[in-house]
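Report on the structure given below.
All protein chains but one are shown in place.
Chains: A, B and C, in written order; residue numbering restarts at 1 for each.
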Amino acid sequence: MAATSNFFSIVAGVGAGTGRSVALKFAKAYPVVLLARNPQNFESIVSEIKSSGGHAIGISTDVSSPQSVSSAFAEIQKEFKGKKLAAAVYNVGGKFIRKPFLETSLEEYEAGYEANGKGFYLFAQAVLPLLLDSVSTSLHPPSLIVTGATASLRGSATMSSFASGCFAKRATAQSLAREFGPKGVHVAHAIIDGVIDIPRTKDWPANGGVEDGKINSDAIADSYWYLHTQPRSHFTQELDVRPYVEKF
Amino acid sequence: MAATSNFFSIVAGVGAGTGRSVALKFAKAYPVVLLARNPQNFESIVSEIKSSGGHAIGISTDVSSPQSVSSAFAEIQKEFKGKKLAAAVYNVGGKFIRKPFLETSLEEYEAGYEANGKGFYLFAQAVLPLLLDSVSTSLHPPSLIVTGATASLRGSATMSSFASGCFAKRATAQSLAREFGPKGVHVAHAIIDGVIDIPRTKDWPANGGVEDGKINSDAIADSYWYLHTQPRSHFTQELDVRPYVEKF
Amino acid sequence: MAATSNFFSIVAGVGAGTGRSVALKFAKAYPVVLLARNPQNFESIVSEIKSSGGHAIGISTDVSSPQSVSSAFAEIQKEFKGKKLAAAVYNVGGKFIRKPFLETSLEEYEAGYEANGKGFYLFAQAVLPLLLDSVSTSLHPPSLIVTGATASLRGSATMSSFASGCFAKRATAQSLAREFGPKGVHVAHAIIDGVIDIPRTKDWPANGGVEDGKINSDAIADSYWYLHTQPRSHFTQELDVRPYVEKF
Partner (left out) sequence: MAATSNFFSIVAGVGAGTGRSVALKFAKAYPVVLLARNPQNFESIVSEIKSSGGHAIGISTDVSSPQSVSSAFAEIQKEFKGKKLAAAVYNVGGKFIRKPFLETSLEEYEAGYEANGKGFYLFAQAVLPLLLDSVSTSLHPPSLIVTGATASLRGSATMSSFASGCFAKRATAQSLAREFGPKGVHVAHAIIDGVIDIPRTKDWPANGGVEDGKINSDAIADSYWYLHTQPRSHFTQELDVRPYVEKF
């Protein structure tokens, strides 16, 4: 795809589900950088992309460490010297802790913010200057797409850690949409309301185990690609997704 | 498109903007029925679709009249005997009244509900049985897609008529999503937050007149098509759209 | 209470629960007009207020009939000639219909709007000029307080009638708050999320029948009085209430 050949993309938070699907999808148009703490989470995806004729690299990164993020982006700059960033996806959810509040330690409570607040701040600080730099030349408005959850909209009992992190991430995404939208960067937030259909959730009894009762992560990837390709006269800031049988 | 050849679609509320773009978009896959009170609003679109090799008919319909809706659907059933309904779009906004409350007559106040409450009820009653009947055979989940507005989310001063209608429409769309989603019908609601770029709004000073400061209705059509093609494991119930420079 | 002696109040929608409690509460400060379609709904409350030394009249009124509302307010003007309106409470919920959508008739669907849309419009048209007229002299900012429900915030399956009406009422209340707040009239909306504890609900199994699992309507009356007495530097537009054990 000639028009996109000088561009690349970044997906932070890859594993078996959404991150992998998004990386495979975006790899059809752009080289992709995969960020995950554990190389096992990106190695097979990098191979998968390469064997389909795409270009991908993985960088072991702890998104909530300034040093780690800084070193990852130094590597990215070296690897993609002269290329511009078309899209960045923040798909990090962090630790999911579900505990009675009075049994939740400070460390556990803060874990929700670690990835969703601090980590997202660090990622956004790194990618926004690159996205701004692509505004005048990219085919589609440069995009920062953020994965949210049911807990981005409501704080449930025993979920203060995850919900407070997800709320903080959504607040930041809204702030960035309002600040960077007028500059041509598309910041979008997706509420993923349901269980993702991945090997790890195979036996989870979501929606009584009915067919398609869990979210197909390839469909999420299609949504993210759709968000990325929206023209600047028509930016979606937020959408929700859930299986047809999900209660909401 | 073989897989869709036994299907058709309906767009209620066509004119120069969203309705026309949506009809042209869906006409690439399905024959389209266009509903508008005034034939002038659909005639040129029907011609446009036909001249591109598509199939379309227009039926003059007052969506807030039970008799008119009933007669329109009798005609549709005759015209598309043996075919099934794949998608129905409700793009009727009705009269937009902006007046101090104490100068708003009962008739003016009720005008907001006429199209968005009663009209949507009548349309939904007519299309839902047809959409349910398509669940097992359609390529994409049969869809009812509803156009909303900023006024679907907030009641502004001097806008009680339009806002109360839009709120009622959104409430009904949510109810239908929760009732018919589990049966396989996708009910989605789009918040259109901004001025649509059509001849009538050419001189409106939206967003200071900057380029792309009004919404391109073809992009809305892309969104509706994207919503229609989502698999049932991943239904979006609501998304917002606005120009990159729109304050929100 | 000398400061309030030239004022009166109106409560539309009285019966065994919220309306009665609100009337009794406001009657401690102001004469109260009770509006209900069926005189049986206000007669005993009028007696109750009178026997406590208060002043109250009941007027049989169909709030969704312009003629009926108009005639009620003519009677009110005659009865309270020279007095000013301090507070008006709209506590009409209308018919509550819970049915599969395709079994809901147009008449049933519109019933939700009849009381919550049209009825509230008529009531607001009648009381707002009177409330505006009280701004400079009343002890507390003149108030229009509106009863909402869970269905004001979400459209549940099989509840499109009630939810669309409640959404319309909330939209109108928001519009009025934004238009009349700056003129000194306090428009507030209360989300009543739970079953009210009245004789009719005695055997309803709300919250497993635990003690205080239903809402005490006297507490709602306290809330409305609290809303009414807020100074204009501190207006609450919306609050929710529910029993401590209610799921939300």
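Observations, loosely collected:
The working rule: a contact is a pair of C-beta atoms (placed from the backbone, for glycine too) under 8 Å apart; a residue touches a chain by one contact, two chains touch by 3 or more.
If you're wondering where the values come from, they're calculated on a predicted model, not measured in any experiment.
For the omitted chain, the shown partners it touches in the full complex are A, C. Across A:Y30, A:F80, A:F167 or A:Y244, the single residue that touches the chain missing here is A:F167. Seen across the whole complex, the unshown chain contacts chain C at 141, 178, 181-182, 184, 186, 197, 212-216, 219-220, 222-223, 226, 230-246, 248. Although one chain is hidden here, its contacts on chain A can still be listed: residues 66, 100-102, 106, 109-110, 113, 117-118, 121-122, 124-125, 128-129, 151, 154-160, 163-176, 178-180.
Note that only the chains that are shown with their structure count from here on.
Measuring from the average of all protein CA coordinates, the nearest chain centre is that of B. Over half of the residue numbers found at the chain B and chain C interface occur in both copies, marking it as a same-residue contact. Chain A and chain C have centres, each the mean of its CA atoms, that are 46 Å apart. Inter-chain centre distance (chain B to chain C, centres taken as mean C-alpha positions): 35 Å.
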